[in-house]
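Here we show just some of the chains, and they stay where they sit in the whole.
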Amino acid sequence: MADLAVNLGGLAMKNPVTTASGTFGFGVEFEPFVDLRRLGAIVVKGTTLEGREGNATPRMAETAAGMLNAIGLQNPGIEAFIKNHLPPLEPLGTPVIVNISGNTLEEYGDLTAIIDQCAGIAAIEVNISCPNVKQGGIQFGTSPCMAADVTKMVRKHTNKPVIVKLSPNVTDITEMARAVEDAGADAVALINTLLGMAIDVERRRPQLANTFGGLSGPAVKPVALRMVYQVYKAVSLPILGMGGIMSSRDALEFIMAGATAVAVGTANFTNPRATMDIVEGIESFCEREGLSSIQELIGAAHT
Amino acid sequence: MQPLIHQATVLNHIEVKKDIFRIQLVAPELARRSRPGQFLQVRVSATYDPLLPRPISLHHIDPHEGTVTLLYHRVGRGTALLAQCKAGEKIEIWGPLGRGWSLPGDKNVPAQSVVPIYVAGGIGIAPLLPLAEAWSSVGNPGILLCGGRCEEQLVAVDDFRTRGVFVDLATEDGSCGHYGRVTDLFDTLPLQGRQPILYTCGPMGMLKAIHELATDKGWLCQVSLEERMGCGLGACLSCVCKTKAEQEGKVWTHSKICTDGPVFWSKEVIWDG
């Protein structure tokens, strides 16, 4: 059998398949369907320094082959996460990646300092791209300077692998990737959601209470894949690719575009077993193609 | 019990009234695991459009036959696709999901000294039938108060009657039963001195009115809430409602309708906000 192990900027994963933050809860929600031990890593819901209640409802709207969400980072706060939600994951042996968001540079620093002390957390995914919160979030993700500042701040507080998650709502994704590479990131994750909206024609009002939301799902895959392809060319950091991955073929497209690992997001909602199906599908593809290691496929679509 | 993914075979599927369908599915493991008030996620399409599954309540659970039945209103694209499923075809569902109604014998719910009152608005009647079956099986079938815009919206009422439930109806256009709202029916309740326990599902406005009535009278009241759902598993946080916070220093919190509900004690819910 082909060796599926990959290394994402210092994080050893037994296979390239992980979960997209915010679509897999704290992991246990999927235990009835998924053998969490078989995941390359688990990325949990975005956490903040203090707990948050998020936005008003409706927070979600379905669109053609996609969905809009405007959750607004509802989460119990980092301390409550470590106390209540991390312990069930630790015995699994699957690396846990915590996705963090801050309103200010300092919050990113404080969050990192807390996580750095926590042996049960394997890596940090830095969300500089949440479109659904008023402060911070997306501003950090659309300016190369601010993205670099956040990255440096996080870097300063930890030696754990730092994965910076980029926003697709930018003119030039490679500029953002270069900025965070230079600032000391170990890997980049892309893409977060595309900013979108939907209108209820009967009520003549936006469907989401928050007006705008983040678009995810198969609809965004072509954009995500293009960005992974561009970033692979532009930087030497490993890439955690995501955006509309529904099947193992989609995952393989991202790997061939240059992703070292992939995250499964919206697919968890349409098929709670999606992550397992994708791990198995990648395994059988490698077997069929007679590969000795998944490494042979990373970036294979580049000439 | 833990939810599972089921490939269920459609046993029969009929349009019981205009745009209201009843579908019976062979899903033995699901039927064994489910309880009244829980729901399923139903995949309505094999492609990515529409993308998400649709939450539908369990309307009848038959562990012996190994079937479950759903009752649903065709309102949009997803339910329209579901309506096209034919007997013999397979559909993918996962469940049981959520916490169901408090049943006779559960905490705070004595089986005999209370009278269960089911208050249904429109298709909200769907999850109330298995609840009535549970009460009926302990010899206390209770009362159904059922409201709708017109006669066409009243369904499944006879299924309650055959379980011994006393039924009273109201329609806003007077086409059937009392001419008015379901809340009016409380004026003539045959309580016979017992303490009512209210169970209700329907439009938000109705739920709120029932909650206020229950608060006034000091009756227990459970509501089954709806919100758009991404996962149905407590993972995406799409489906929240405001509830009273247990934590100190906090007035309210966002609870997940899919896993903390869909059934809540009405007094836990924050109704104006």
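Note that the chains are named A and B in the order they appear, and that numbering of residues resets to 1 at the start of each chain.
Here, a contact is a pair of C-beta atoms (placed from the backbone, for glycine too) under 8 Å apart; a residue touches a chain by one contact, two chains touch by 3 or more.
What you are looking at is a predicted structure, and each value in this text was computed from that prediction instead of being measured.
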item: Whole-file subunit formula (labels as shown); value: A x2, B x2
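Quick note on the criterion: only the chains that are shown with their structure count from here on.
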item: Whole-Å separation of chain centres (CA-atom averages), chain A against chain B; value: 36
item: Sites on chain A touched by chain B in the complex; value: 22-25, 29-33, 45, 53-54, 57-62, 64-67, 69, 71, 74, 217-219, 246, 266, 268-273
item: For the chain B and chain A complex, residues of the former touching the latter; value: 2-5, 43, 48-53, 94, 227-241, 252-254, 259
